[in-house]
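Worksheet: one structure, shown below.
A single protein chain has been omitted from the complex, and every remaining protein chain is retained in its original position.
To keep things simple, chains are lettered A, B and C as they appear, and every chain counts its residues starting from 1.
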Amino acid sequence: MDDGADLVSNIHSDYPEIAEKIIGSMEETTTGVIRLRAMANDGALKFPVIAVNDAMTKNMFDNRYGTGQSTVDGIIRATDILLAGKNIVAVGYGWCGRGFATRCRGMGANVIDTEVDPIRALVAAMDGFRVLPMSEAAKVGDLFCTLTGDIHVIRPEHMAVMKNGAIIANSGHFNVEIDIDGLKELAVSEPKEVRSLVDEYELPSGAKIYLLADGRLINLAAAEGHPASVMDMSFATQALATEWAVKNSNGLEVKVHNVPESIEDWVSQLKLKSMGIEIDELTEEQKEYLSSWQMGT
Amino acid sequence: MDDGADLVSNIHSDYPEIAEKIIGSMEETTTGVIRLRAMANDGALKFPVIAVNDAMTKNMFDNRYGTGQSTVDGIIRATDILLAGKNIVAVGYGWCGRGFATRCRGMGANVIDTEVDPIRALVAAMDGFRVLPMSEAAKVGDLFCTLTGDIHVIRPEHMAVMKNGAIIANSGHFNVEIDIDGLKELAVSEPKEVRSLVDEYELPSGAKIYLLADGRLINLAAAEGHPASVMDMSFATQALATEWAVKNSNGLEVKVHNVPESIEDWVSQLKLKSMGIEIDELTEEQKEYLSSWQMGT
Amino acid sequence: MDDGADLVSNIHSDYPEIAEKIIGSMEETTTGVIRLRAMANDGALKFPVIAVNDAMTKNMFDNRYGTGQSTVDGIIRATDILLAGKNIVAVGYGWCGRGFATRCRGMGANVIDTEVDPIRALVAAMDGFRVLPMSEAAKVGDLFCTLTGDIHVIRPEHMAVMKNGAIIANSGHFNVEIDIDGLKELAVSEPKEVRSLVDEYELPSGAKIYLLADGRLINLAAAEGHPASVMDMSFATQALATEWAVKNSNGLEVKVHNVPESIEDWVSQLKLKSMGIEIDELTEEQKEYLSSWQMGT
Partner (left out) sequence: MDDGADLVSNIHSDYPEIAEKIIGSMEETTTGVIRLRAMANDGALKFPVIAVNDAMTKNMFDNRYGTGQSTVDGIIRATDILLAGKNIVAVGYGWCGRGFATRCRGMGANVIDTEVDPIRALVAAMDGFRVLPMSEAAKVGDLFCTLTGDIHVIRPEHMAVMKNGAIIANSGHFNVEIDIDGLKELAVSEPKEVRSLVDEYELPSGAKIYLLADGRLINLAAAEGHPASVMDMSFATQALATEWAVKNSNGLEVKVHNVPESIEDWVSQLKLKSMGIEIDELTEEQKEYLSSWQMGT
């Protein structure tokens, strides 16, 4: 079970001899899946991987609802600011980003999204968010949070135009989303810890901006990470995907696999049951209608 | 270009000789794609089909935002009811269903979802909606709207327990989602048109319930369908997919194809431009980071 | 029963002899109450007036929920635009304004509010809306709607900087909120009706902007006004306030009166009942606690 493909990548680089004995790996982050797909495309991957992260029972719940709430939670604990009335910039509108944007709006903030993907940008706009390039968002944001899985999405050129009092946090994978070295070079003095996990940087413009938790994941650094009641789905999916990999280890192709649909169905049925929610079942007539192209014309 | 696979299915049934000359078909509804996939699975499909409906530039916009607004619009025009404070039952939580549910909540309604798919049911619950089986929802709903692509999702057994004054509409594909024949049998008298497009049925319980537009698509029957500003994306996707099918007609496999990603990107970029929205571009450093599995560890 | 104090003002100006015989007037609009208060302050009011508009059972429901939905409805019918993704400027954040702003956000729009009152502006900001002066809002809005009860809140100086395609509507009281004469002077050509109720004006900048329903109330001009299910409360309040005025006609002071609280309670209890909603009652212990300042310390 791997997070960010760290273990897999370590094995491939430093312990290639172990790779052959490995039945498969379960990867549970977006960042990791991106990297593993890159490895598979390069022909470098040496054993099968299950993209647990890509399971709907994982990313639609853990990433969206878990990251959304826990990032808001971490930011409030670190700063004790009122979110209502704040201009909050959600950097990235993947599942994590839209989870965060939705929760911030739910807390009364005016949310701005930045994106590099045109379809996701369009969804953000249609969802009622303001979509701006970072160069514009940087000027109006009171709080910025990165959730992209990519590197240096907030750079010194953006920080230089931020308002006095602006706050920067990260809730993506590594602490690489904010260019912290660039911030340190830009600042006219050493960072000053003004509250636990809150470092003040003074900019050439005279503005003071605040970096939370040194750019580490704010929901882990300042709060308790995702609530158990959403991680249960991720872990159930992971456990069942592992069982599946072991049971099918003989014929499992060396590539990045999706979690089988039957596992996703079962996990979500169990979760509904635990929440006391009952749903409908297809009638025989409906099953026939959906599977037949000759009916209904 | 086909809607509901009606044309394709007609050709296969009644004019099989034409089928061979056809380069391909563009299908723009969920219902149609379901039926075409069934045909392909049966080995019955005789020419390639492009699932335009499944393009994100189509279903995420047309189905979600278009159907959401136009269904609300159609219901208000037909009935002139205030949505705020009403218990509205959205039958189905696919893109159309969640578009409708979201818009109804945005208009102040208390929305209940019904589903047969456990993952979609879970998403509905996590999105803050009440999820009930139809047998329970039927007792509390003030307004029901079907958006499933399936047959007979509201049946006499449900109608029999509805409240006096309950309203039933359909915004799915055909007028088959509500069992209208069943309603007619159940009713103790002939339907009475109490307002244009609104038929009153009296039930054995004494309750009077109201069927809109005889179960036809309420957004087409009572309003103007989807606004042009969302259909533009669907039609652009369809036109470009057609061009692509023609240009690639030689090697095109006989199956249900997805719209190429490059077409989706282009359509969404054009749409953003028309809305005056600029977005970011990946830096060289970011492209390298995302494509390389050796960086960032 | 009066709307906009038109009748009262007419009587005072042209038929002062009737004034003495009048027991009282019921006023049902914000605009009217403002004008009647001005009359009372000037010592010009000649008979008692009940500010039915100010009853919570009126303005919190009719103005907020009624105007909110019906204005959205009128705009969609007149223009058939998709609200999702549009920059919509709600001019004024009173009950009507916040009803409209809330519904537009619920339809997926990005809503901007303009205000002259600092407290209302602050509430708008805390509710997550962007608050701008009209001079700034004018440059970014796709659609503007006035709901202020005041005159000339959109003026030629604002229109001159609007984007090509901008749409202007009014849902306040009179057709005076938009400076239409000013628009006509500003325009380089005669207005052109491009769709029923939609007039195109070409500006010196080359931009074309669209005035709906010649500035008349869009919910009445293009839709059916407020739904019956919200007007019921207004009319019930009005009827009962009239009865109260007649029963108390002897001692009724010549001023603007509020609707008695007992009437408001009764109307809202009846409405809850009609919606099938039950609520709690205070226990004896609770009544005592709330009325006593000696308990609970």
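Criterion: contacts are C-beta pairs under 8 Å (C-beta built on N, C-alpha and C of every residue); 3 or more make two chains touch, one makes a residue touch a chain.
Just so we're clear, the structure is a prediction, and the values are computed from it rather than from any experiment.
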Where the missing chain makes contact, among the chains that are shown: A, B, C
Touching the absent chain when the full complex is considered, from A:103, A:130 or A:208: A:103
Of C:114, C:170 or C:219, the residue in touch with the unshown chain: C:114
Contacting the left-out chain in the complete assembly, out of A:42, A:224, A:243 or A:261: A:224
Chain A residues touching the omitted chain (full complex): 65-66, 68-69, 72-73, 76-77, 80-85, 102-103, 105-108, 163, 223-224, 226-230, 275-276
In chain C, positions touching the absent partner: 5-6, 9-10, 13, 34-36, 38-39, 42, 44, 56-57, 60-61, 64-65, 114-119, 121-123, 125-126, 131-134, 136, 149-153, 174, 176, 264-265, 268-269, 271-272, 275, 277-283, 285-286, 289-297
Missing-partner contacts on chain B, residue numbers: 84-85, 105, 108-111, 122, 125-130
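We adopt the following convention: only the chains that are shown with their structure count from here on.
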Partner chains that chain B and chain C have in common: A
Geometric centre distance via CA averages, chain B-chain A, whole Å: 29
Chain C residues counted as touching two or more neighbouring chains: 84-85, 105, 108
